[in-house]
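And now, chain A:
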Amino acid sequence: MTSAPGDVPAIEFRDVVKRFGDNVVLDGLNFSVAQGDRVTLIGPSGSGKTTILRLLMTLEESNGGLILIDGDPYTHEYKGKKWVEIPEKRRRQVRRRVGMVFQQFNLFPNMTVLENIIEAPMHVLGRSRKDAIARAEELLEQVGMTEKRDFRTTELSGGQQQRVAIARALAMDPEILLLDEVTSALDPEIVADVLEVLRDIAKNTDITMLLVTHEMQFAREVSNRVLMFDHGRIIEEAPPEEIFTDPREERTREFLSAVVSN
Partner candidate 1 sequence: MSDIWDWDRAWEVLPDLLEGLKITVFATVVGMVIASILGLVFALVLRKHVPVLTKLLKFVVDFVRMTPLLVQLVFVYLLSPPEIPALAIGCVVLGIHYATYMSEVYRAGIDAVPPGQWEAATALNLPKSRTWRAVILPQAIRNTLPGLGNYAISMFKETPFLFAISVVEMFSAAQRFGANTFSYIEPITMVGVLFLLVSYPTSLLVRRMEIRLA
Partner candidate 2 sequence: MSDDLSTVFDRLPRLGESVLVTLELTIGGAILAMVVALVLGFGSRTRTLWVRGPSRVIVEFFRGTSLVVQLFWIFYVLPEFGFKMEALAVGIVALGLNYGAYAAEVVRGSIESVPAGQWEAATALNLGWFHRVRRVIFPQAWVLMIPMLTNLLIQLIKGSALAYYITLHDLNYWTTELRRATNETIFAYTVGLLVYFAISYVLTMLMNWLERRAKRRLGQLPPRGGSLPTVSEALRLKPKDQTEQLAGAVAPGGPSRSKEVSA
């Protein structure tokens, strides 16, 4: 799948600013994620991690700076000196490469499991119904939900819904997958099932993954880079084994001990 040369990052933030009213969440953030990287964002709540994913999915509008996907400006660009919004039509072309799994699953209750998965491949990617179903069945198999194919989403448990949501995101063949606290809304005993599915995807694909999670053990296994956020800035950045065992920053240490003791 990775065809791009290694030096163009999959994701790049350049001086990105995000404010909610008077509250500055991101104040000129810069970072990039290489193709095929698995990056975990950690940090206290309100530190801006989820905002980054939501900006990448165009669920929020930035207030300044550039967001690039494979080097292509995504939400805004500079025309001369002027910072202008990119029209929805061009955004959609870039957005095709990005998929997202939500904390609250957000499955469509008016569709069955299968319909949830094939809706976008058919109507956005223009696949035939037959192809879309074949791919959906493959993915359902992968997440262990084959027998729930024709169920209503309201008949599924939270863990099952989340596995369907993962299949739905993968059905769009994203190059980049955003995972926003995907286990936070689940009962502890089913978290493991969902994590197993994600581990599997991490192992068998080269999708670039950006995840926000409180499952430190999982972050450790899956990611190759961890970014520690505080007040909208990256205060520490290291491979997981380093940051989890021997963080350099006092703030990171405090945060990790607080999370682990929970």
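The criterion applied here is as follows: a contact is a pair of C-beta atoms (placed from the backbone, for glycine too) under 8 Å apart; a residue touches a chain by one contact, two chains touch by 3 or more; residues count from 1.
How these were chosen: all candidates are chains of the complex that A comes from, given by their letters.
Values in this document were obtained by computation on a predicted structure and should not be read as measured data.
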Result, touching chain for chain A in the complex among 1 or 2: 2
Parts of chain A lying in touch with candidate 2, wherever the complex brings them together: 57-59, 88, 92, 95-96, 98-100, 102, 104-110, 119-120, 123-124, 152-158, 161, 165, 168-169, 172
